[in-house]
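All protein chains but one are shown at their positions in the complex.
Chain lettering (A and B) follows the sequence in which the chains are written, and residue indices restart at 1 in each chain.
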Amino acid sequence: MPRLANPSQFMKLSAALMPWCAAAAALFLGAGLYMALFVAPPDYQQGESVRIMYVHVPAAWLASLAYALMAGASAVGLIWRHPLAHVAAEAAAPLGAGFTFICLVSGSLWGEPMWGTWWVWDARLTSVLVLFFLYLGFIALEHAFDDRSRGTRAAAILAVVGVVNLPIIKFSVDWWNTLHQKESVFRLDGPTIAPSLLWPLLVMAVGFLFFFVTLLLLRMRAALLEARLRALIFGNP
Amino acid sequence: MAAFFAMGGYARFVWPAYAVAALVLLGLLFWSLASYRRIKIQLAAQEAKSPRRRKHASRNP
Partner (left out) sequence: MNAFAALVGRDLKLAFRQGGDWANVAAFFALAVILFPFGVGPEPELLARISAGVLWVAALLAALLSLERLFQSDWEDGSLEALVLMPLPLELQALAKCLAHWLATGLPLTVIAPLLALVLHFNSEGMTSLVLAMLLGTPVLSLIGAVGAALTLGARRGGVLLSLLVLPLYIPVLIFGVAASEAASMGFAARPHLLLLAALLLTALALAPWAAAAALRQAME
């Protein structure tokens, strides 16, 4: 992949974009945090524990979004062999795994006071747990071969195969009777959640999104620099 | 103030949730930054070693 060793266009673009994304992330996360902890009212049923939502839900959204990006990029990489596609997928994987972890832990901490249990094997929780293992499997597969490009391609196939899990996560609360509550934001009829709770949620979500994009660009830059380094050390591939 | 930290009795659930989120996000941030800096340094060292070449001087098509 000789083009990979010198993708100056992407480096220039990301160098220009990153400071703005980082600033936006800091801004929205800061504002979101303030709104979540001080501005948003307690829920009349769940009390102050509803504040966990402002961390749990954005993490859940990003967990799925990161996987969709990872699977899409993997498909592009496998079909059209664009040199940046696999780089993007591999950069997104640890980030997505992190978001999924936050989602699972914060959800568990929310579940104990609300449902009386730390965990339940319903469709939503189980499919998110499977998502977490798909991320781990992707990362493990990536590094499992002596030939690095073989690992990249194998992981890409896994990412594409695992995409069936995304609609299951999304629609699990509709298809099955689950303990997890039903969709209250992304619905065809519009959100059912109260505006005073919705706005802090959206601000936090945008903050998480900018955070993800910033780190994605950073990790992609690092990967490209590493490719250049390897090209220098081992001669042109 | 104390009421804020008590979170209506849910403190031992709310604060760990925020703490885990902060730890993971900051962890990812510092790990990504550290990797990036490390590679930049290694690359600079390697480029100093090899002779200056034109950017697209390559034997590959």
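Simple rule for what comes next: a contact is a pair of C-beta atoms (placed from the backbone, for glycine too) under 8 Å apart; a residue touches a chain by one contact, two chains touch by 3 or more.
The structure displayed is predicted, hence computed values, not measured ones.
Chemist: Considering the entire complex, write down the shown chains that touch the omitted one.
Modeler: The chain that is not shown is in contact with A.
Chemist: I'm checking contacts with the chain that's been left out. Which of A:Met18, A:Ala31, A:Ala68 or A:Ile157 qualifies?
Modeler: A:Ile157
Chemist: Of the residues A:Ala26, A:Leu78, A:Leu166 or A:Leu232, I need the one that contacts the missing chain.
Modeler: Result: among the candidates, A:Leu78 touches the missing chain.
Chemist: Return the single residue from A:Pro113, A:Gly137 or A:Pro191 that touches the missing chain.
Modeler: A:Gly137
Chemist: Touching the hidden chain in the full complex, which residues of subunit A are there? Just list them.
Modeler: Residues 78, 121, 126, 129-130, 133-134, 136-137, 140-141, 144-146, 150-151, 153-154, 157-158, 160-162, 164 of subunit A touch the chain absent from view.
Here, only the chains that are shown with their structure count from here on.
Chemist: Please output the residues of subunit A touching subunit B within their complex, sorted ascending.
Modeler: Listed in rising order, the residues are 2, 6, 8, 37, 42, 47-49, 51-52, 55-56, 59, 94-95, 98, 101-102, 105-106, 109-110, 112-113, 211, 215, 218-219, 221-222, 225-226, 228-229, 232-233, 236-237.
Chemist: Considering the complex alone, what residue numbers of subunit B touch subunit A?
Modeler: That would be residues 4, 7-10, 13-14, 16-18, 20-21, 24-25, 27-29, 31-33, 35-36, 39-40, 42-43, 46-47, 50, 55-56, 58-61 of subunit B.
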